[in-house]
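A short worksheet on the structure shown next.
With one protein chain withheld, the remaining protein chains of the complex are depicted in position.
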Amino acid sequence: MDYTPLVLSLQLAGITTLLLLLVAAPLAYILVFYPMRGITFVESLLGLPLVLPPTVFGFFLLMVMGPEGVVGRLHQSSLGSPLIFTFGSIVIAAMLHGIPYAVQPLKSIFAKLDRRLLESASVLGCSRFSAFFRVVLPNSLPGIASAAILCFAHTMGEFGVILMIGGSIPGETKVASIAVFEYVEAMRYQEAWQLSIALLLVSYLILLAVNILERKNHAA
Amino acid sequence: MLLNAIITKKLAHFDLNLTFSCPAGELLTLAGPSGSGKTTIIRILAGLDKPDSGTVVLGSKTLLDSSKNIYLEPRSRKLGYVFQEASLFPHLSVYKNVAFGCINPSLVTPLLELMEISHLSSKKPAHVSGGERQRAALAQALASEPEMLLLDEPFSALDIKTRHSLQQTILNIKKQLNIPIILVTHDVQEAAVLSDQIVAVEDGKRSEDWLQRFQAIVLPAIDRVAPRHWLESDPVEKLSSTA
Partner (left out) sequence: MASKQAVKSSPFLAVALLVAILCAAPSLAAENLFIAAAANFIRPLEELAKMYREEQGVRTTLSFGSSGKLYAQILQGAPYDIFLSADKERPFLLYGKGLCEPPFQYSAGQVVLWSRYHHSADSSWQDIISEQVGKIAISNPETAPYGKVPRQTLHQLKLLKELQPYLVYGQSVGQTFLFAQSGAAEFGFIALSQALSQEGQKGQYWPIPESPPIEQWGCVIVHAKNQNLSQNFQSYLTEEPAQNIIRRHGYL
């Protein structure tokens, strides 16, 4: 039994989650506390991955990240290597696809924060930037943890987008969901079973962690 | 250091329109019924709200001048602000809360001592009493070496004994601090005990009418709730001088 796809999925989910939180947390902070003019347009844009079929999303990404696309060309000219069909390209795809799954829970956590804490911080000489790190983040830790787990879980289950753009390269873009799909197609049902059950276990553990966290949150 | 404020702002039910000034070392009370615009005024002083027009000048520093488009962010105003409650950061110990906006860390320990909360420095705000929390909040506000202190109903959620002891603390440090102190309260006794100057506010304006009614309640009330011996000066005199 080859567990490379599972390991790759875990790596993809871990890295995507980390990067996604780094992007989504400030984004959610701005959306909640300092909404600017025209923010509705940005918010609607960020929600698109929830609505778009993964195939459509993947098709766009393939066109944009390929050597003929804007992003692909930029990557090629700045780093000298093509972007598409690399681990990096599926990380980008998973991040873009996962943005609403990270931003939404973070937004609801931040919205629950007492605004007076931020006002107090600002009167005490804190900039918006440092208030984010000194006040917002430490008071949202449990919520951030559940957002992270959601992102992780969503990325573990990512299929359509990666199917469209990954190219199924073993150890690079052939993640567990793709591998299961291919095992089934190749009539290797035994392996399909094994990998599916491994995925099932991982997914169950993730959900278990979410629920334990939520329970703790409610208790606190 | 003198605070001069002229503030106009259109609110939902009335127009806010108020002019007042407060010299260093004195305490000005904005008194009035709830919903009269007191908190909006103090928030405008802090920079947390913006008026439609007006000026706020503290000493030589212009915090706000709508005609010249000057607006200083709250963090650049060098203020201390004590909220009614919940102005402490729940994730930090009392000590770290007090040190939060502090430029000079050597101030923290003496301030904790002054507020009689040294023994609580390692506790989280959730694990101390309401009165201790407000003492810590006061220490937090003072630790940033403010040039003006804003107190927004700081003691209204406390029981009477704790309230009196905190009021005493304010009286003790008032002269020493030598900065303008603005207090918002609807507690007539508190206003009478602490203030050098009372601005009675009703529907966003100075209300002579309300001040007279206020006096009528306050004068007997002071005798009843506040024993003369812990009042620094004669409140009756204070009230009549500002009227």
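Per-chain numbering from 1; labels A and B assigned in written order.
To be clear about the criterion, contacts are C-beta pairs under 8 Å (C-beta built on N, C-alpha and C of every residue); 3 or more make two chains touch, one makes a residue touch a chain.
These numbers were taken from a predicted model, which means no experiment stands behind them.
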{"item": "Visible contact partners (per top-of-document touch definition) of the missing chain", "value": "A"}
{"item": "Among A:G14, A:G47 or A:G167, the residue in touch with the chain that has been omitted", "value": "A:G167"}
{"item": "Contact partner of the left-out chain, one of A:L8, A:L62 or A:L150", "value": "A:L62"}
{"item": "Residues belonging to chain A that touch the chain removed from view", "value": "62-63, 65-68, 72, 82, 84-85, 163-165, 167-169, 173-174, 181-182, 184-188"}
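Assume only the chains that are shown with their structure count from here on.
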{"item": "Between chain B and chain A, distance of the C-alpha-averaged centres to the nearest whole Å", "value": "46"}
{"item": "Contact set on chain A toward chain B in their complex", "value": "114, 116-117, 119-127, 134-135, 138-139"}
{"item": "Chain B - residues contacting chain A, complex", "value": "46-48, 73-81, 83, 86-92, 100-101, 103, 140-141, 144"}
